[in-house]
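What follows is one structure encoded as structure tokens, with my remarks underneath.
Omission of a single protein chain aside, the complex is shown with its protein chains in their original locations.
Chain naming follows the written order as A, B, C, D and E, and within any one chain the residues start at number 1.
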Amino acid sequence: MLLDLWTIVLVSMGVVFFLAGTVGLLRFPDALSRLHALTKADNLGLGLVVIGLLPRLTGIADGAKMIFVWLLVMLSGACLAQLVAHLIRQSGDFKP
Amino acid sequence: MTAWLDSAALILLIGLAAWVVLGRNTFAAVAGFIAYGMLLGLVWVELQGIDVAMTEAAIGGGLTGALMIGAARRLKSAAPVAPATAGTLVIAIGVGAAMAAILAACVLALPNPAPSLASLVAGNIAATGVQNPITAVLLAFRSMDTLLEAVVLLLALIAVWSLAPDAEWPGRIGVPQTANPNGILAYIARVLPPIGLVIGFYIFWAGADQPGGKFQAATILAAMWLLIISAGLGKTPPVSSRWLRAGLIAGPIGFILVGAYGVASTGAFLGLPAAYAKPLIVTIEIALLPTLTLILALLIPPPLRKRAEA
Amino acid sequence: MTETPAGLLIVLAVLLPFVGMMLALMAGGRNTPRVAAITIVCVVVTVAAIGLQVAHAPLVYQLGGWAPPLGVALRADGPAAGMMAVVTVVVAAIALYARRDFAVPEGLVEARAPLAFWLLLLAVWGSLNLIFVSGDLFTLYVGLELLTFAGVPLVCLDGRAETLRAALRYLLFALMGSLLYLLGTVLIFGVYGTLDIELLSRVIQPSLVTRTVLALMTAGLLAKTALFPLHIWLPPAHAGAPAAASAILSGLVIKGSWFLIVRLWFDVMPGVVTFGTAQLLGAMGAAAIVVGSIVALRQQRLKLLVAYSTVAQIGYLFLMFPLAFDASAGAMSGGNVLTAGLLQAASHATAKASMFMAAGLFYKALGHDRIAELGGAARALPITTLTFAMAGLALMGVVPSGAYLAKKLLLAAAADQGQWWWTVVLQGGAAFTAGYTVLVLRRLLASPMAPEREIARVSRLSECTALALALASLLLGFVAAVPGIGLPSGLISNPLAPSELLTICLVTGGGCLLAWGFAQRPSSVRPAKAAFVGVLVEDFDGLLRQWPAASLSLFAFAAAMGWLLQSGTAA
Amino acid sequence: MTGATLHGLAAAILIGLGVFGLIAHASPLRKILAFNIVGSGVFLLAGALARRGAEAGFGGDPVLHAILITGIVVAFSATAMATAMLLRLRSVTDRTTLAETPPRHDADPPA
Amino acid sequence: MTEFLLGSACAILVVVAVGLVRLLRGPGEADRMMAVQLLGTGSTAVMLIFGAVIRQPAVIDVALIVALLSAFAGLAFVRGISPNSGGGDE
Partner (left out) sequence: MPSSNGKPEMTGGMASTGKLPSRKAAAIARGISYLALWLIMMPSARPTDLLVGAGAAIAATWLSLRTFPPATGCLHFVSMAALMPHFIWQSVRAGFDIARRVFDPRLPIQPGFVACPLGFPEGLARNTFATITSLIPGTVPCGEVDGVLTYHCLDLRNPVVQQLWAEERLMARALIAGRRHD
């Protein structure tokens, strides 16, 4: 029961952060600010979903694998964010 | 509730497809196509085709997406293409709609209960020694298709090679790619591929008993290799390389040799003797893995020298 | 259904070319042609062995020992063995012909075009053998794709923009066809739960889905076969490729998808076909003959002329479908008409390959292939001129060619069923063929325009190979004498009977008239009245070969066929 | 309506969309994209059929799934080949459409 | 519980779909690709949730592949749209 509560709370929060990412992507005025919303809110949303799902998995290894998926997404997201940021600055794709 | 999730994913999928087809901007269409590929993976998970989901996510989303982006960039400077006339558009809409309607009617007219070979597979899977039914079909029941498919890939590569400028034959085709060796692209190209290698081997090895297998693994490995190449940390081998050519034919030739062993041991080409079925399947997969990896990676064309010999 | 002991031969026939291709890739450089030659010898022996076996009984092989529907079976029946034999002859001839053209140039370790050519030649062969013997619809799909992937690069071996464009058109259109075929395969599986041709042939019933499937698959395969009006890619692709490659494309590659249509209509779902659809297919064939021939007559370049004549000859291959429809049973039935169709395919494969070879030799010797300036070529290349003439005669259906035999059988069937209109088409088609053969021959035999024309040397081996192939086509009619083919005896009781000779004279005369009427001529000469029709037809053809028009025709054909399938049963 | 039917209908729509793109787009790259859409529609249709045939404890008909994997790889190689051809065309000329030039009535054919 | 999980999966999908407005509107290429990344992360999350619902651990492997390959596609995109990326053909 407590575990269910854990799942419900964390997954719901995950949804909220995905929402934050989307709203940021739509509301922020320039490309670089949108990038902030994307890299930060989304990764946290995915992380919360992952942690929320942990008690529902059958094995510890599955949980570790799931966390690894999250870390992988974070790593690639972080690197990609820098590359995109560099690109936006270079191409003048943004308004200062 | 599942129906809701299904519908949401499918509506999104159709929307993205419409964007890919209808969008004006080619780059935007390609971006939509990548999103489409990712979403397809999800839809396949919903259809409980885990193996297919892996393949579609890896090949449909990742590799094809990268291929298309590269192509779109290089075609940017080409002369613009005249848009279709209104008449063509109207007729094309009609044809597309008619096609969709007829197929929808066919889907609704399919017999119930649906025919299936699932129980036949379940009844015979023990003879193959593997537990993943899809691997059993791919490497035992319909192994001819898999063998021919490896040949198809090889042939596609020969076709792509046959397009190379004469001046570059038999060396490295295309311009080597470069990037700042201390930049972030090089950084990720150093960090990610070893991890991808471990994941690729895992997907490959797990494929005998659970979803996964050589195609998915080969796609991952190919993507990692391409990442290394695109960051300037490695080069494609020259087409004359003995090692490369040996790797390219290792898979199909190994497959055929195992098949010939089947003639000797079971009396049927591609037959698997019950006692050694699983080791033989693994042997075939091990032979195919480098071949598929090399071909999938080399099928993504490197930048060509412009007007090298025009 | 039970397996036959010699079945392993079929596996060999399919896999040996591919193994040869891979070993040739590994060997590389100057060893590639050698490995290809060894492979060809091996496959020739295999196919001969298969032929001997099939003469007694069809061969069946279950791969991996798994019986359909779970496994995949290969079957070599009479038509499959016959087609395999024809392909073997043509491939061997093309290999001999191309030995000089695709040798590695001096001073190079390896060159791109020769390597690609030899690998692709073997790949085409393997895929064709696979298509002939495969008993599984999905394996056939893989075979079709193999054939496409092997055929397309042959078009653009020289890397010019025009040939690249032609190859891309070919590839995209063929891919559209493959998708339609695959769609049909998937739907079939959804209804019957098997893809095995023999199992399917027992259970398949006309229904909404099977009719849709037949329409989609036929349309897709026609796109790959380039039957008019789906010939968008054929003329530029076949005319732009190197001669040996054109011979492969025109003589062999299109036969793969054509044979698959035959399998589909005669073996998989003969009961789904209706009278109307069979007539539609025949009508498209007739249209192909008329339009293809007229446009061929108006060409100024020899290779384009031969390419358009291929468009017309493809039409010929589809005339057997309406005649093979058994109205009383409401289904397709094989028999003599099917034999006639296969004979036609065989004679076209050999004759057209040798015609392209001859055209390539003229091009090589003269440095151009402008028909108007071919004068004097006959004196320079007498053997090749003879080759061209013989290939033309074989295509026309002169005694004792295979086409003659086929025509006899089809005419008999048309008379039998009272479908007199196909008689007209058959004889008219022969007249058209005579037309462009005569047109070219007249130019070849004319005296040279400029006496100081430089003539390059061509390989004598190539010339002789082309001649041998043309001769083979011309003598193909003698297969009627072979027991076991199952042809009615006494078909060619007296080939020199007055009625036969009269027919030939009439056809040739008609051909001369057509050539005179439609051919382009120097602007100083007043064009004949028919030339206006010719220009119209030419423009019509140009319009149809635009991408939107061609792709629309594809779906329009599928729709028309689906409608005819549906309404034919309701009536 | 079951989930499988839903997916089948969606597949029909995808195929329709892709067919439209194949006909309407003049740019070869967009044609290749549309080809991929049709292809994935066909695969999805097969997936729906496989789901209908789920039995013996499998989530779907494994034969159909295996065939699909083969089909996806073949479709990818076709895409790669078409793209390579297109890029080669691009490296030789500026004009990447499929329409033929020069017009057929030209008097001076290329050598 | 299943209902809740599927519901939240649905919610994530809808939210991410709304983010695709950036794919449609742009204005820059980078904006479009951000929307694609958002969809990639979102569909990974949905996939994981769905895998937990149907109790199929192999779905995590699919998510793993999606994560790895979407990174690859993203990097290709960055190189594809960058004005001075390597390669000699411009």
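Brief remarks on what is shown
The rule is simple: a contact is a pair of C-beta atoms (placed from the backbone, for glycine too) under 8 Å apart; a residue touches a chain by one contact, two chains touch by 3 or more.
Worth saying up front: this structure is predicted, and the values here are computed from it rather than measured.
Taking every chain of the complex into account, the omitted one touches A, B. Although one chain is not shown, part of subunit A still touches it, namely residues 16-17, 20-21, 23-24, 27-30, 32-33, 35-37, 39-41, 43-45, 47, 59-61, 64-65, 68, 74-75, 78-79, 81-82, 85-86, 88-90, 96. The omitted chain makes contact with subunit B at the following residues, 181-184, 186-187, 189-191, 193-195, 197-199, 201-202, 205-206, 228, 233-234.
By definition in this document, only the chains that are shown with their structure count from here on.
If you take subunit C and subunit D together, the chains in touch with both are B. Each step here moves to a touching chain, and the least such steps from subunit C to subunit E number 2.
Steps from subunit A to subunit C, taking the shortest chain of touch contacts, total 2.
For subunit A, the chain with the farthest CA centroid is C. Of all chain pairs, the one joined by the greatest number of contacting C-beta pairs is B-D.
Taking each chain's centre as the mean of its CA atoms, C is the chain most distant from subunit B.
Subunit D and subunit E have centres, each the mean of its CA atoms, that are 22 Å apart. Shown for subunit E are the residues that touch two or more other chains, namely 29, 33, 35, 61, 64, 68, 70-71, 75, 78, 81, 89.
Counting only residues that touch two or more partner chains, subunit A has 72, 76, 79, 83. The touching residues of subunit B, counted against subunit E in their complex, run 1-2, 4-5, 8-9, 12, 15-16, 19, 25, 27-28, 31-32, 34-35, 37-39, 41-42, 45-46, 48, 50, 53-54, 57-58, 61-63, 65-66, 69-70, 72-74, 77, 175, 177-179, 185, 188, 192, 196, 199, 203, 206, 210-212, 216, 219-220, 223-224, 226-227, 230, 232, 302-306. Across the interface of their complex, subunit A is touched by residues 1, 4-5, 8, 11-12, 15-16, 18-19, 21-22, 27-31, 33-35, 37-38, 41-42, 44-45, 48-49, 52, 55, 57, 60-61, 63-64, 67-68, 70-71, 74-75, 78, 81-84 of subunit E. Within the complex formed with subunit D, the subunit C residues making contact are 70, 138, 141-142, 145, 148-149, 152, 156, 159-162, 164-165, 167-169, 171-172, 175-176, 178-179, 182-183, 186-187, 189-190, 193, 236, 300-301, 367-368, 370, 538, 542, 545-548, 551-552, 555.
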